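Right, chain A next:
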Amino acid sequence: IMVTDTGGLGDKSFNDGTWNGLLRAEDELKVDIEYIISKEQTDYITNLTTAAKNGDVILGVGFLMADALFNVAPQFPDKKFIGIDISPSEGQTVPNNLALYTFKEQDGTFLAGYIAAAMNKTGKLGYVGGIRIPPVMRLELGFRAGIKAYNQLHGTNIELISGYAGAFDAPAKGKQMAMAQYEQGADIVFHAAGGTGNGVIDASKEKGSQFLNVKADASLTTIIDEYFKAGRGYFSIGVDSDQDYLAPGYVLASAMKRVDNAAFEGIKSARSARRFQSGETILSLADGGVSLSPMKYTKGFVPNKVFAELSYLEKLIAEGTLVIPGTDEAFGTFDVSSVQFPF
Partner candidate 1 sequence: MSWIEAIFTALISPLFYKLTILSALPLIFASIGGVFTEKTGVTNIALEGIMKLGAFTSTAFTFLTGNVWIGLLMGIISGAILAYLHAYVSIEWGADQIVSATALIILAQGIVGFLMVPVFNQEGQSDFVSKIPLVRIPAIQKIPFIGEIFGEITIFFYIAIVVIIASWYLLYKTPLGLRMRAVGENPKAADTLGVNVKGIRYFGVLMSGLLAGLGGVYIVLGDLGQFQEHMPAGKGFIALAAMILGNWNPIGAMWASLLFGAAEAMNIQLQTLLELPSEAKALLNLLPFILTLIVVGGFVGKTRAPAASGKSYEKE
Partner candidate 2 sequence: MSQPEVNIKDYAIYMKDITKQFPKVLANNKVNLKVKKGEIHALIGENGAGKSTLMNQLYGLYKPTSGEIYIMGEKVEINGPKDAILKGVGMVHQHFMLVDNLTVAENVILGSEPKKGISLNLKKAREEVKKLSDRYGLYVDVDAKIEDIPVGMQQRVEIIKTLYRGAEILILDEPTAVLTPQEIEDIFEIMNKLRDDGKTIIFISHKLHEVMKISDNITVMRLGEVTGHVNVKDTNEKQLANMMVGREVVLRVDKPEKTPGEKLVKIENLWVKDNRHLDTVRGINFEIKKGEILGIAGVAGNGQSELVEALTGLRKIEKGNYYFKEKEISKYNVRELREENITHIPEDRFKYAMIQEYPNYYNMILGKHYLEPFAYRGFLQHENILKRSETLVKNFDVRPADSTIATGNLSGGNQQKVVISREVSAGPEFIIIAQPTRGLDVGAIEYVHNEIINLRQKDVAVLLVSMELEEVLSLSDRIIVMYEGQIMGEVKPEEVSIEEIGLMMTGNKLKDIKLSEDTKSHHGGDK
C-alpha cells in the first residue's frame, strides 16, 4: 500500500513515479497494490496507520512524510515500511522495519549540466528554481557542477543565469523567467521547479519555434531540419520524471529521479526478510536511482562525441572516482581538470 504526500497522484513527480514502480511490482512480482492520497499534512499519520493495518508493505512518499513514518513504523513491528525520498533527521535512528530510499539528485543534473554546456552556443545557460529547499539546491549544484566540468575540460567559460520563482506552482512566472534568461543570452534553461517548470518548458517551445521560424506545432523533423539550418536553437531541460514529451524537440533532456525503481526495488526486497535492508539507501547513478532521460526526441541534435564523453563521466561517477558535490563547500573544491578522456 502506498500513501502519497499532499501532492497526490498526478503530480508527474514522486507520487506518480512511485505508483509506476508499484504497477511494475504488481505486474512482475504479482503483489496487490493500493494507494491512499493524503490531502493535508495531518493526514500522514492516520493514512500510514490505516495502511499498516490493511497491508504488509507500506510506502510513504515524499520528504514531508519523514516524521510521520518514523512515528508509525515502530508501532507495527511486523510490517515493513519503505520511505521514498525520505532521509532521517539529525540524530534519528531508523527503526529496523523501515527502509529509506533517497537519491543523489546531483548526479543526474550533473549530466544535464554537462550536456547543456556542450550544446550551448551562446556562452550562457539558464536555471529556474522553485522554492529554495535542499533538494532543489542539490539539483542546482549538480547542474552547476556539470557546467563547471565542461568549462574545465573544454576551456570554455559558460555562465549560468539563475532565478528562483519562489513557488512550485507558478508556471507563468517560470515562463517569464525563462524568457528573460533567453533574452539575456541563455539558450538552454534548466528547471527544478515542479509545476512552475512547465512554464519554462512552454517558454522553450515558444522561443524555440519563433527562433527557428516554425509553427508552434511543427513536426519534429521540421524542427530538426531548421535547427541544423540555423545552427542553434533554444531548449529547456526537465527534471524528476521524463518531461521530454511535454514539448518534443524543445526539451533537450530531463534529469530523472527514478522513484519507480526505488519503489520496485523496495517492494522486491521487502518480500523476503533476509534481503530487507532497513536504514537509508542512497540511490545514485550507479544503482539506476537517477539518470538522464533517453532523449527520445532530441538525440539527433547532440553530437556523438558528447555522448561519448558523458558515458565516460558516468562511468567515473559510478566507480566513485568522480563525486558530484551536494553542498556549497564541496562545489567550491569540485575540480575535474584531472580527468582525461580516453579518446
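Selection criteria: all candidates are chains of the complex that A comes from, given by their letters.
Everything below uses one rule, namely that a contact is a pair of C-beta atoms (placed from the backbone, for glycine too) under 8 Å apart; a residue touches a chain by one contact, two chains touch by 3 or more; residues count from 1.
Please read all numbers here as calculations on a predicted model, not as lab measurements.
**Student:** Which candidate, 1 or 2, sits against chain A in this complex?
**Tutor:** The touching one is 1.
**Student:** Once bound in the complex, which stretches of chain A touch candidate 1?
**Tutor:** Touching candidate 1 from chain A are residues 7-12, 129, 131-132, 137, 140, 161-167, 169-173, 175-177, 179-181, 183-184, 195, 198-199, 202, 205-206, 210, 216-217, 246-247.
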